[in-house]
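With one protein chain removed, the remaining protein chains of the complex are shown where they sit.
Chain lettering (A, B and C) follows the sequence in which the chains are written, and residue indices restart at 1 in each chain.
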Amino acid sequence: PAELAAYCLMLGDDALIMSQRLSEWCSRAPDLEEDIALANMALDLLGQARLLLARAAAADPGVVPALPEGSPVPAEDALAFFRDAEQFRNVRLAEVENGDFAHVVVRLLLFSVARLALLERLRTSPDQVLAAVAAKGVKEITYHRDWAGRWFLTLAQGTEESRRRLETALEALWPYQAELLAPHTGFGVDPATLRGEVDVVLDQVFAVSGVERPGDAPPSDAGREPIGGTGRELPGGTGRDGAHTAALAPLLAEMQVVARAHPSGRW
Amino acid sequence: PAELAAYCLMLGDDALIMSQRLSEWCSRAPDLEEDIALANMALDLLGQARLLLARAAAADPGVVPALPEGSPVPAEDALAFFRDAEQFRNVRLAEVENGDFAHVVVRLLLFSVARLALLERLRTSPDQVLAAVAAKGVKEITYHRDWAGRWFLTLAQGTEESRRRLETALEALWPYQAELLAPHTGFGVDPATLRGEVDVVLDQVFAVSGVERPGDAPPSDAGREPIGGTGRELPGGTGRDGAHTAALAPLLAEMQVVARAHPSGRW
Amino acid sequence: MTTTPVEPEALEAAFEATIARHDRIEPRDWMPDAYRRTLVRQMAQHAHSEIIGMQPEGAWIGRAPSLRRKAILLAKVQDEAGHGLYLYSACETLGVSRAELTELLLTGRQKYSSIFNYPTLSYADVGTIGWLVDGAAICNQVPLCRTSYGPYGRAMIRICKEESFHQRQGYELLMTMMRGTDAQREMVQESVNRFWWPSLMMFGPPDADSPNSARSMAWGVKRNSNDELRQKFVDMTVPQAEALGVTLPDPELRWNEERGHHDFGEPDWEELAAVIRGDGPCNAQRMAHRRAAHEDGAWVREAASAFAERAGAR
Partner (left out) sequence: MTTTPVEPEALEAAFEATIARHDRIEPRDWMPDAYRRTLVRQMAQHAHSEIIGMQPEGAWIGRAPSLRRKAILLAKVQDEAGHGLYLYSACETLGVSRAELTELLLTGRQKYSSIFNYPTLSYADVGTIGWLVDGAAICNQVPLCRTSYGPYGRAMIRICKEESFHQRQGYELLMTMMRGTDAQREMVQESVNRFWWPSLMMFGPPDADSPNSARSMAWGVKRNSNDELRQKFVDMTVPQAEALGVTLPDPELRWNEERGHHDFGEPDWEELAAVIRGDGPCNAQRMAHRRAAHEDGAWVREAASAFAERAGAR
């Protein structure tokens, strides 16, 4: 159950933090249709986050932060609003600051291609709840991936400026892609086993768009990972270990401010 | 003493919130000299805020928020970090979001012209502490006013773009100017008595720069104040009553997040 | 196919007859220019209000204090974008494009509801906006479901259904908060204090000062006077406030047995005039936000057009 909880937290935090970043786009998108689409995807991910955090809490109540005696805060909210940055298990791709529209397209593409591959396999998870979340999630994330893929192509083949911005965003976010497929042992599908599948999908998007896949450094040059990762275990590690970028703390400061001001509040 | 405390809070909060907004410019100014100047002014105001908040707490310990038993947090920090938005008494001019460089120039000009006039008179305050803060502050704010006045002229007479940006900033911030001179009864110099003096200085800056003074609505048109102020007392009121813009809560969320996470912390 | 020339008088008579039967005018029907202009102005202003109205509530999505409330709020703000879409589409049936209307909004030549120029200062405001602001909007809009212009009426039916859902959600949030801590109850009362008068102003100036109303009513574009709707709103809201346990900030508010309605104080019409004139607390901010979003998105819209052209050329 601790392993199940850890697994659900990881997937739940990914969804929660992505959702928070996506919802920052609300009332700021290039047009109404995309404003609605982005809010819709934020909602889908928020829904997934709620189910996964609740599942984590049910599987292992020990993961839920303690609150004042008699607090009416449900477990999903205790997890979302009363953990600190280093207790979050999301990938860093989800938390980095929003850039322009190309940035949200690239982030969603990288994120949803990997998540879709994972959820497809989790539909047959022995955990019934997780299997059900995955089954619903596959439909949602398929839409996200298609939206991102369509915009990736549009920006790649649109104007010189859109092409430039797309490439800039891809270059900025690509270093965070590997973390989505970092090995995870214990419960559930190991994301590392999805690399082949994910690469095929991404390569197809790159090929259709005529965008070069960003350079993975040659195998001998292992320092290419964002915080190294060679030789000695670095103190940092990845988002999965609770090692986050400087962007997560301000995100949480905003997200948690009202909930924390009223630890015994009802909402 | 309650009146003295209220007066010190008002002036202290003005300085604290202005300082917080100014310090957001750090590492973002148009050049190194201005980066240093802005940080310097933020520091001056932070220093004034600390003395004034401490004076408020000494005059009336009742204004200081309660903290956990044995908390080592000093009174100035309890006031700065453990009050909520509606307990702050700063003018709204200090809290509105930063815009471009013209915006910071205009905000500083309006703010420091009024504050300088006030501090000059407070140098002879019967409260020794306040008198000392004012004496020091006069030197500091004179520099702020000169800096802002110089840049106001430079932007007004610089390029078409700088002129346009300056006028936009002035138009956006002018409605908040009146609040600096709103009547205050009880202890201390009433800001309303400074209007003549402040108008003379501002008019001179406008005249030298060739910028038109923004329209004060004709006296019959009392609705010109930002939230009205005619007839029935509006529920809102001004920053001095704790009625703030939507910009203050996010400012405080950032400013207070670490302090509130560690209510028994030592720093 | 031959077209028979029709006399203008005949067209006008047909139009008047349709209105008189309370039937709907459809896009292909002939209509007087002034009717068309009035409709475009009204629908555009409504559409703009939905779009600008995303901002005061949207500011709290990131800070929603529970995940359930975050989902509700996000969905609501998304619905507002959707309402904007329907209404811009309805305007397009009269031959005005969304781009033109956006331009009119961004240059200040068309207005949006003045209520959105007030700030949102606490999470209770999300509930209060649902309860009072959406409540007032519904009072204004339900009669428009029977408005004479078909596409507008049909859009309003859908919008009103969603608005009343939002209103219930807002009221429910306030109810829940009132069952919470003292601090939460104070937050609710403080929020109601700020939004009560601006909500009453949403019905517009008193009938005596509302010059366009008479013609709009004759055309069936508008179906009730400002003061009638305001009274209806007050009568509806007072018992809800009692159930909630909040005080409405009007000392003159009381039941008038004789009239069978509540008496209430006069809103500050100068404040309304100031906010409409652009001097409300958030006018500049709302417009700046909208303009920035529009400008930041320009390169994306250009890229999409360029892509579509190229795809079409293939």
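The rule is short, and it goes like this: a contact is a pair of C-beta atoms (placed from the backbone, for glycine too) under 8 Å apart; a residue touches a chain by one contact, two chains touch by 3 or more.
Everything numeric in this text was worked out from a predicted model, so none of it was measured.
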Practice problem: Just name the one of B:Phe101, B:Trp147 or B:Phe187 that touches the chain not displayed here. | Solution: B:Phe101
Self-check item: Residue in contact with the excluded chain [from B:Pro1, B:Pro74 or B:Pro214]
Solution: B:Pro74
Practice problem: Write the list of subunit B residues that the hidden chain touches. | Solution: 16, 20, 23-24, 26-36, 39-40, 42-43, 46-47, 49-50, 53, 72-74, 76-77, 80-81, 100-101, 153-155, 157-159, 161-162, 165, 254-255, 257-259, 262, 264-267
Quiz item: Where does subunit A touch the missing chain, residue by residue?
Solution: 85-86, 171-172, 175, 221-228, 230-232, 234-236, 244-246, 249, 253
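Definition applied: only the chains that are shown with their structure count from here on.
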Quiz item: So how far apart, in whole Å, are subunit A and subunit B when each is placed at the average of its C-alpha atoms?
Solution: 41
Quiz item: Which residues does subunit A have that touch at least 2 chains other than itself?
Solution: 254, 257
Exercise. Would you please write down the residue numbers of subunit C that are in contact with two or more other chains?
Key: 63
